[in-house]
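First the structure, in the form of structure tokens, and then the observations on it.
One chain of protein is taken out of this complex; the other chains stay put.
Now for chain A:
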């Protein structure tokens, strides 16, 4: 069963955090991803650039609108995602609880519906 962990947290700049804190967080995420991979549950992992660099696209009345900024302008922003393949929700929650950013943000655990691979959509099971 595939679950996507969506990492939300208040955005900070490396300057406001300080080099030491940034290095610590990077170290924690490196070890988290390595542990997930070693356990054989990691399908993909991605940490995103800040929402100040994001662009949102919509089509309204046939016109493609391209806009600076995130989909939702909230204090906490989507900062990264991990896609895991584990047995059930308890296992997914257990891994989510070990994500370093639970300390300063929230991790949303969302079960997948279908996923695309080898040229076709496949049910999540």
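Simple rule for what comes next: a contact is a pair of C-beta atoms (placed from the backbone, for glycine too) under 8 Å apart; a residue touches a chain by one contact, two chains touch by 3 or more; residues count from 1.
Assume contacts and distances are computed from a predicted model.
Among the names given as "Diguanylate cyclase", "ABC transporter permease", "RNA polymerase sigma-70 factor, ECF subfamily" or "TrkH family potassium uptake protein", UniProt records the absent chain under the name "RNA polymerase sigma-70 factor, ECF subfamily".
In the complete complex, the hidden chain is touched by one of A:17, A:39, A:72 or A:114, namely A:114. Here one chain is not drawn; of A:38, A:64 or A:125, the residue touching it is A:125.
Although one chain is not displayed, its contacts with chain A can still be listed: residues 1, 87-90, 93, 109, 111, 114, 120-123, 125.
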